[in-house]
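Missing here is one protein chain; the remaining ones are kept as they sit in the complex.
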Amino acid sequence: MINNESIVEEVVGQFGQKVFGFEEPFGLLTFTTNASDLTEVVDFLKNHPEFKFNFLTDIAGIHFPDNAGGELCSMCMIHSWENNIRVRIKVFVPIADPKVPTLSTLFASANWMERETFDFYGIEYTGHPNLKRILNMEDMDYFPMRKEFPLEDATREDKIDALFGR
Amino acid sequence: MAENTLILPKDSNDALALNVPMVEDKQYSTLNLGPVHPATHGIFQNILTMDGEKIVDSEQTVGYIHRAFEKIAERRPFYQITTLTDRLNYCSSPINNFGWHMTVEKLLGVKVPKRAEYIRVIMMELARISDHLICNSILGVDTGAYSGFLYVMQEREKIYEIYEEVCGARLTTNMGRIGGMERDLSPTAIAKIRDLVFNSFPKVWAEFETLFNRNRIFRDRIQNVGAISSERAIAYGFTGPNLRATGVDYDVRVIEPYSSYEDFDFEIPIGHKGDTFDRFMVRNGEVWESLKIIQQAIENLPEGPYYADEDHYYLPPKKEVYSSMEALIYHFKIVMGEIDAPVGEVYHAVEGGNGELGFYLISDGGRTPYRLHFRRPSFIYYQAYPEMCKGLTISDAVVIMSSLNVIAGELDA
Partner (left out) sequence: MSNIKIVDAPEGLEGSGFFATSLDKAIGLARSYSLWPLPFATSCCGIEFMATMGSNYDISRFGAERPSFSPRQADLLMVMGTIAKKMGPVLKQVYLQMAEPRWVIAVGACASSGGIFDSYSVLQGIDRVIPVDVYVPGCPPRPEQIIDGLMQVQHLAQNESLRRRNTEEYKALLESYKVL
């Protein structure tokens, strides 16, 4: 029977200090790794004879402005359909040099998910075949989902009002 | 920092300025399928490189209705995000609504009463029917069979009438609340649902199937068109009917049952080749299965409350708001968005109309989500489109796009 404990045991046995920060929010195994080891860890889980994490569910960026040295987080979630178990792997990178290796070599679906995360957060996925903006216009000069940028459209004048405006 | 100015076209031909590659004395032409094209049913662009009528390559541009859902969600109290989820996959809004409610309930640890779960199942399956009904009938329209569309649209109006009876809206339903339903199913709603699932709809759907399933012209257009193997489909992140058409029986309703789906007896229709015909047939089959689920749910609808006892998120009844102090306070706090959510990180997936619709929510204990990411199935599987239409003709490209059921709202978030 594959459960979170056996995955933790196996992953720690294989990677030792390279994987850390294990937790299980709502039963979903979550851990952190270094950017340089991400591909290796995911590859290990994907090609493991028992775990068979065959499906990349999601990639999302998260911005933690107060987490100095690891402001940007790239989260990927993989799913083993055979064992019906999910694992969430996080990588924290500094905002000055946000480089994370791409997963598109392992999962074709990572292509657009990483482009979206790049578009929103500016996380650069090294080795990505076509890393450019996907949802926003290509001449946009900032990464809108970062916490410091405003949500509202700055071209709108009708909401500038002393009582009911912004 | 962004100069957020309005961008006007520099040159009206800007959008059309494309390179025509020349390889080995062969001239390829470039065709712009979209963003404004009758066959795209939504707004996305495919720049096709054509050799005669064969598609050699295609490049997609998406984001034409990017509305910044995830950014907006970071500024809204939890209950107001329901209105955003409506507009993700607007063909099956209730699934999105309840998916979001279930995510928050998971975060809060709320157990929803059985009756509410059954009502949710009924509504979600109605939504799935209306989603598949649009996809399949529009596939008919794209292949030149308009009558099927006109038949089933009448039935879809009946589903919308049920939505109206349950929540007051037709399309962007905003149905339910965190903790249950905002009102019980009225006798009229039950009568309408019963009439739909036992009487009118099965007949119409059988008629629709006779019109299409063995129709020679229709089958010639869609059989063996746009096939994808199950390995490639999994690699591309397919879920939902498009994946099941390739022969993989992955269904979130079964693998991770939510909202009492384990109580119902239904099958997962699968295809074997993963071509457009299989996708069509899988959706047809799923409509029958959804009908079966609704029939079971409405027959065995449990008695009891239709909302959980969750003071902090479920609005108290209006009568109590006017008569009791606690209810008034909670009402005020909920409406003003002054409830602090617990800290947590939660992922919840539901089987949406197009596949696994996931909500990845991080709460930092504030009144709004710290981060909310939607796993949008259309966005993920649409990237396989160039591979699927390579070597085929334009008419094939159109039916493939139609059968993938790419919903622009979900694609661009």
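Order as written gives the chain letters A and B; numbering starts at 1 within each chain.
Keep this in mind: a residue touches a chain if its C-beta (ideal position, glycine included) is under 8 Å from a C-beta of that chain, and two chains touch if they have at least 3 such contacts.
What you see is a predicted model, and the numbers here were worked out from it, not measured in a lab.
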Contact partner of the left-out chain, one of B:Tyr64, B:Phe198 or B:Trp288: B:Tyr64
Contact partner of the left-out chain, one of B:Gln154, B:Asn300 or B:Ser323: B:Gln154
Absent chain, residues of chain B that touch it: 2, 4, 6-9, 12, 14-15, 35-38, 41-43, 63-68, 71-72, 83-84, 86-87, 90-91, 134, 149-151, 153-154, 156-157, 160, 170-172, 408-409, 412
Positions on chain A contacted by the hidden chain, ascending: 135-137, 144, 149-156, 159
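Everything that follows uses one rule, which is that only the chains that are shown with their structure count from here on.
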Mean-CA-position distance for chain B and chain A (Å): 24
Chain A residues touching chain B - in the complex, by the definition given at the top: 25-26, 28, 30, 54-58, 60, 62-63, 75, 77, 81, 84, 86, 88, 107-109, 111-113, 116, 120, 133-137, 139-142, 144-145, 149, 151, 153-155
Contacting residues of chain B [partner chain A, same complex]: 1-7, 62-63, 66, 68, 70-72, 74-75, 106-107, 232, 234-237, 250, 255-256, 344-347, 349, 356, 358, 360, 362, 370-371, 373, 375, 379-384, 412-413
